[in-house]
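With one protein chain held back, the other chains of the complex are shown just where they sit.
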Amino acid sequence: MSLPFNRRSVMRGLLGGAAVCVGIPTLDQFLNGNGTAYAEGAKLPVRFGTYFWGLGLTDTPTGGTRWVPTKTGAGYEITPELESLARVKDKVSVFSGFRAIGDGKPNIVHWSGHASIMSGIAPGVSTRFDGPTLDTKVADAIGSSTRFKSLDMDASMSRKGVSYSTRSGGAFATPETTPLTLYERIFGEGFQDPNSDNWKPDPNLMLKQSVLSAITDQRLALMANVGKADQVKLDQYFTSLREMENQLAVQQTRPEKCESCVIPSPPKEPKRAASVDVVNSNTKQMARLLAMAMACNQTRVFNFVHTAGASETYVAGESKIYHQITHDEPTDARLGYQPVTSRIAGMVMQGLGDFLNELDAIKEGSGTLLDNSLVLAFSDTGYAKIHSIENIPMFLAGGAGGRHKAGQHIANKGESVTRVSLTAMQLAGAPVGEFGAGTMKTARPISEVMA
Amino acid sequence: MKHQLIGAGFASLIATLVFPATAAADWTRSYVVEWNEPAMYYGAKSGVTDPGTDCPKGTNPEFDWVKVMVDAGYTKAEAQWLRDPMNPTRSPVHGQNQMAFRGKDKENVYTHPESVADPGLTGVSGTIAEGLNLDDDTKNGFTSPTGETGIDNTFYRTLGCWKTYRAPPRLSSGALQFNDAMRDGGWTTVIVVSGKGNDPMNDSNVRVGVYASADKMVKDGNGGISGDYTFRILPHARYEALFDAKTVDGAILSTKPSDVMIRDAGYTQELELLRAQVNLKMQDDGKLKGYIGGYRPWFPVYKGWVNARGPVIEALTWVQLPGVYYALKRNADFSPTGPAGEKTHISYAMRIEALPAFVMTPDGTKEATDIVSFKAQASPETAKPQSWKVWEDGGVIPDKTAKIQAGPTTPLNVPAGYGAAGGQ
Partner (left out) sequence: MRATSGLLCAIALGAGLLGSAVLTASPPSSAWAEKAANTQPIKVGVRRLTESQYRHTIADLFGPDIQINARFEPDKREGGLLALGSAQLSLTSSGFEQYFSMASSIADQVVDPTRRDVAVGCKPANAKKADAACSTAFITRVGERLFRRPLTGAELKSFTNVASMGAERTGSFDGGIKLALAGMLMAPEYLFRIETAEPDPGKPGAYRLDGYSKASRLSYLMWDTAPDMELLAAAKTGAIHTEAGLRQQLVRMTTSPRFQDGARAFFVDMLQLDGFDNMIKDPVAYPKFNQSVSDSAKEQTLRTTIDLLVNQKRDYRELFTSNETFINRYLAAVYKVPFASSEEWARYTFPDSSERAGILTQVSFLSLFAHPGSSSPTRRGIKVHEIFMCEPTPDPPADVDFSKVQALANGTVRVRLLDHMQNAGCTSCHRRSDPPGLALEHFDGLGQLRKAENGVPIDVTADLGGKKFEGAVGLAGYLRDEPRIPACLVRNVYSYGTGRTADERDEDYLTDQTAMFAKNGYRLPDLMIQIASSPEFFKPIIPAGARPSATPVSSSATP
């Protein structure tokens, strides 16, 4: 069928431009048969994020597992601790048996597990990762055309906001820790409604740019005679400055209209408690805001922490925190696992279920936002009682724009977690061929889940 | 009807006569009142308005206000139009002021309740009540839930089926509203108990002081009141209650009556109690629970309800205020001037719950241990009574924007054709 204009030029215009909003109902003639890609074969832009929760899931050495499905491949059954994922089960792949491999480095509790997943390298000390994290690679690939290169969130209400995203290994990103501050960041000052008919370039933006350029004028003089360690810090500063410049540049282009974008109303401040119900409520609200942020094309990459590695959460009214219960509670001789711990693990997983449901609630193209996203969800440990970094639960949720053949249970006992990390990065569109160091170095993604 | 409240002077005169300064006590317990409400025994087994032994038909039902207005001489259309929310004279906040004018010749029934016939007010018909035996007569009165006879609580008999008062403890709408206001910092009442004996639980020489404090209560993490806070006694010209008592197994019981005044949790802030006594139990968990009772003047009770906007109170609490007036007057059971005098007072008990707290002397420097009067030190500010502005305006809030106000001859402007199909 002949088109009135060259498809290629339109594609260049659409995809190469600064702001492409997936919410636009694309003309069917541009799409392939099943509405998931442009006819040329290029995919719709994909969103990517990490979701972390602390203290793993129940899988005991004596064989009582509460999360690993017995069936492998497609159509796995929902196990007790995965009940919250039932609704989106066909969009979620489960990865069991994967482990972090230290190559002689000690297992730093509540750290080595997810440090290995995120950076690919077994960490040496408990205060840093030894390499940049995988989300930064994805953000570099797909995050530059939106206002925010990535968004970091922490719902745990713990003493210090936690993020596991780092470029330098020593300094982690600063997360938003309440729905209200997240709302302010996204929809507060600086937000431009992509659907507004009254968009005008803001003259203040150029003034802000001039302020930033006065600073970059001094860069050479500043970086002279600086030691390596200090140089790293200044580099990080200038990287952040460049991201702000990028934001300002993006804000000066008229945004594409986003059909699914609806500006939400500000949420209320949460109750100040770190109990599981409050953390889950935060998670749900922040997920909703994040989903709308992505629908409004404010970011394509995110990092979400439900509870930190050595989680501080507890069941409201109980004097013991969840972490202590994972260590304290005896294994029930008849059941083969710790019943209270398992129950709380299910409550913690409710956070992930709600999170994915919020992403799935926004319609986009012929599917939902979740179909056009990829969420790598994982924890810091397998069986928390013994700080095991064997069988760390990992999930990939979302269609990645059709690239992810979801709904499968991949059970690869003993394999490195970095294989899943690599798979995630590639599905998200990062040009990464290998990932990890030492025994965890891998160039083989899990092709069974890749379309 | 003229009404005389006991003035501050008289009370302090009594204070000095009956309570000479005492030497330092051997033990002291002090508390802050975290809940106070009229002692209205709830006779049903469940719910908040269910039929029970106290009110066999349950809490008094709502009135058909159209009928009430028609009985007062309005036409049905007028009555319906007055009740209709579309009527611009009906304020969404203050109600329909015209409701006041139901008396003979459309007299204001709030301020002149005797201008209308007694509409009746169903009272309590049960035999159980909480409270105290005020008249020393064990044959006259209710039986307490624990079997004590002679409980005098005619206030309860009279008003105990009224929606605003009736419910299990801490659940009546009236109690909730007023205690919320108190607990949010509206006012503070503290109680100090001290004795000379060795055993606080059994001491024949005990004194109890109920005082005001200007220090606000503090709420805890669950929304309750936090105990152990420090409160300074505020010398108050009006609110002060001193009792002579004894303790028996931890129960504080008056040994002789006093005439006192404390802050009430109600629209009438002053609670004067003649022949007042206490029955307060010191609990194992450190709290104090029990009753303060006495004869309270009944007319200010009625006046307080009217002052809270007659139409609003009637509509929200399902009562006809003249009925309250007549019932209180009819049931009042005490005359301060002797058996032959006018019964201006009615027997009453207040249910109190208090938490342990530190209560300091007015200058805040040491814990209060002597139960004495501080009225002499009170600032004149504390002598000012509450505002009765709404009562003075006829128990309604006039609409400042309206050209004409509700009244006996106010034209009602019923729209043409406004018929039977109208509001209620």
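A and B are the chain letters, set down in written order, and residue numbers restart from 1 in every chain.
The definition used in the following text is that a residue touches a chain if its C-beta (ideal position, glycine included) is under 8 Å from a C-beta of that chain, and two chains touch if they have at least 3 such contacts.
It should be emphasised that the depicted structure is a prediction, and the values quoted were computed from it without experimental measurement.
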Candidate in contact with the missing chain, chosen from A:47, A:114 or A:387: A:387
Option from B:109, B:360, B:378 or B:397 whose C-beta touches the chain left out: B:360
Of A:254, A:327, A:413 or A:444, the one touching the omitted chain in the full complex: A:327
Option from A:86, A:171, A:335 or A:443 whose C-beta touches the chain left out: A:171
Selected residue (touches chain absent from view) among A:68, A:82 or A:108: A:108
Residues of chain A in contact with the chain not shown: 106-109, 111-112, 124-128, 148-149, 151-152, 157-161, 168-176, 181, 185, 189, 203, 206-208, 210-212, 214-215, 217-218, 221-222, 224-234, 236-237, 239-241, 243-244, 247, 272-275, 312, 314, 316-321, 324-325, 327-331, 385-389
Contacts of chain B with the absent chain, listed as residue ranges: 215, 218-222, 224, 226-230, 232, 358, 360, 363-367
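Note that in this section only the chains that are shown with their structure count from here on.
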Euclidean distance of C-alpha centroids - chain A vs chain B, Å: 60
